[in-house]
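Complex shown without one protein chain; remaining protein chains in place.
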């Protein structure tokens, strides 16, 4: 379910060590915070500890003070944490090319308030989707890209991300390969949708590859960008049945629905602080 | 998969009788029509025979003549049939109230050409969704309804359906109960989306009913209107997992995705002549 | 995932009150217990608080002492709790009639060690499944039932449950309606599999009902027995697609797979202490 409106979220992560849960829950108790949901996980293979708590303060609540004082407790655990206020809308940049199914889906969820994001900009290497952005009264940056201007274009993109204070970049079927430098800058804060179940069909035209193999299922994978565009930690995956009568263009059509749903789910999880990166994998407290 | 662009579709239905397949296939052979897909079903419980053929003429093709001459063959079988040309766009009226998730989804599929429909009008008992219609350059009729004006409003709706030549009415979360008369007029040519797995949770607020029961799955049902709004033959159903953390408003949000997908699938099947009504049930040659 | 072998489980439940998490986690910290997974949920509608913790003691661990001392802490919260040792096999009685698909499935999972249960007895009102029990070297009690001997038969069943110390009764397609008295005795400790998505198709022959409605999905529901056999809190539900070509006997066949999987999943959740009853619903920390 979506995070409920009067709930704060505390999400934290650190190396495994006895007391990691207690340091969080004891502090919340002392602060008179009522925990409505808590999930923690400690990876037995050494990837560390993560915890997500939804709570509501029973009395007055000073978040700056909370952060400062909890920071003192968290420090001996090398615990990174983030406190999210109820009603927070994460600043976001969306990147697209020509296909607009994921964009249309995200904008719909945004428009009806289902996805609590604050869309700062839509960036594209093509002008095609400007009208859709305009109808939603959202700024649209057409930043074309050519082999020789890639570095320059990425610098422009990066500048927009910086200036808008975007905390998340959504690659909603942005069909350009990001440079290693850009991937690195966006590591863990950019979500990509890949139109296949990785690692099955990496590379170009995965639906054609799937068709050639005669698969009976097609899927989509939403993952974080890390230094390899198609290889970052997986957040969500979706799948749908197909049969022999689905030619590549039919798989593409089928794929659109899965891509929309899978990307939207991954973004929701991220926004609600349900996702933690642990090495090359994620912990997702899904629902 | 979607029907392929150069294919004609012949859909036919009649009482069970030996020779029902042969009368169709022999004629197509004589007409030099190449069959790419054929599905037939004969209900053992006496509900009759249905057949759907996709074919392409090998040579010149005069559809009027085809219909006339096949009509002679079909007549002894009391066979009703319909021939659909490649590229046909079915004239459609969409009815909505205030919720726009299904409308937004249908309009998107319409806009990118995935759903070969010709939207003649959007009719609503509320003004709210007019901007969405306007952006798609589609006529929007705001026909408010009150207990005393229901008959009059339905007459206006019916008039629009008649005047536009709509062959299908899509009730995309139209929250008014149609009169028995209107249901009867629209029998088999109007598709409704009900936000539950009928007959589990009929009536109002099915998601609240589902919540009260603590269900672990929520669903949606797309069905034809017949004389009972929530009881017509089922075309498609969808389902999604939920858990204890989903309060009614979360079920509503989850439900939106299933409703969109299930309604769109049902409309696609109808448009592609994959659906046949047999008594209180349907035969659907899905894919 | 299944609970890992070196982990203890503490499951607890109480009315909502500030400090419910802390009283658990602080004690575990003091006892030098390492928490590997924790899930808690507090129902906003007043159904109370539940928590499940997987942990491993870092040093020596005396469970009797743990229980006694934690009991003192839990008492002010009216907190009921249960501590489960690694490797615990829950004593179970399985009740069947003539259909053996669920029994066969459960026995397989039992045999390969996937389901950590200790099957004390298989009870049936028919002799048919005795050979299957015998092959697994399990005691089989044939307790026939007639209208006039129902009370007596239930007394025999109850006696077996008592004598074997069974903590869970699995109704693996036991086709007799239990008396209100028996339901009451088994409340919360007996799991039934109902071959439909309740409350859609209650009563007899749900697959025939589903067929008559022309449904496109069939399902199964595993739930606790309470005072109404088909109405207890739902633990798990499963669903599968069907089409017009599925006559009632085909739905029955399709249903077998869903029933097996849904019942097995519910039993696993129960065994791993993932399920909590809250009024007429359950909280399930599934995975």
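Labels A, B and C are assigned to the chains in the order they are written; within every chain, residues are numbered from 1.
Convention: a residue touches a chain if its C-beta (ideal position, glycine included) is under 8 Å from a C-beta of that chain, and two chains touch if they have at least 3 such contacts.
Here the structure is a predicted model, which means the values were calculated and not measured.
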Report summary line: Touch assignment to the omitted chain, from B:40, B:114 or B:226, lands on B:40
Query raised in the report: Hey, which of B:32, B:68 or B:159 is the one touching the hidden chain?
Result: B:32
Query - Touch residues of subunit C, complete complex, unshown partner - result: 1-2, 4, 37, 100-101, 104-105, 108, 112, 114, 135, 242-243, 245-247, 249-250, 253, 256-257, 261, 287
Query raised in the report: Where does subunit B touch the missing chain, residue by residue?
Result: 4, 18-22, 25-26, 28-29, 32, 34-42, 44, 51, 58
Report summary line: Touch rule applied to subunit A and the missing chain gives residues 41, 43-45, 197-201, 212-217, 219, 233-237, 239, 243-245, 247, 278, 280-284, 286
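Throughout what follows, only the chains that are shown with their structure count from here on.
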Query raised in the report: subunit A-subunit C contact: same residues or different, taking over half shared as same?
Result: same
Report summary line: The chain whose mean C-alpha position lies nearest the overall protein Cα centroid is chain A
Query raised in the report: If you look at subunit A, which of its residues touch at least two other chains?
Result: 4, 37
